[in-house]
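Everything below concerns the one structure shown next.
The complex is shown incomplete by one protein chain, all other protein chains being positioned as in the whole.
Let's turn to chain A:
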Amino acid sequence: MAATQKEIVDGLAEIVNEIAGIPVEDVQLDKSFTDDLDVDSLSMVEVVVAAEERFDVKIPDEDVKNLKTVGDATDYILKHQA
């Protein structure tokens, strides 16, 4: 069953917490991965791969650079999840 927006944000929060050690409550829709959450471009690749597995989506490299905020990633996953 497709994940809801809340489930996706919660999932991303767990992933970001695991990869960058950021508290889950800091991971909000308007937060930028690189500027607010200490996720640099290489950690972002790890976040993307973890999200692909968790939400059953494919996020190609060329789309990764458009995912600036948690909201961008959430929308992308909502639209593309299988």
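One rule holds for everything that comes next: a contact is a pair of C-beta atoms (placed from the backbone, for glycine too) under 8 Å apart; a residue touches a chain by one contact, two chains touch by 3 or more; residues count from 1.
The rule is simple: contacts and distances are computed from a predicted model.
Student: Absent chain per UniProt: "Nod factor export ATP-binding protein I", "Putative ABC transport system permease protein", "N-methylglutamate dehydrogenase subunit B" or "Beta-ketoacyl-[acyl-carrier-protein] synthase III"?
Tutor: UniProt lists the chain that is not shown as "Beta-ketoacyl-[acyl-carrier-protein] synthase III".
Student: Which parts of chain A are in contact with the chain that was left out?
Tutor: On the side of chain A, residues 40-42, 45-46, 48-49, 61, 64 touch the unshown chain.
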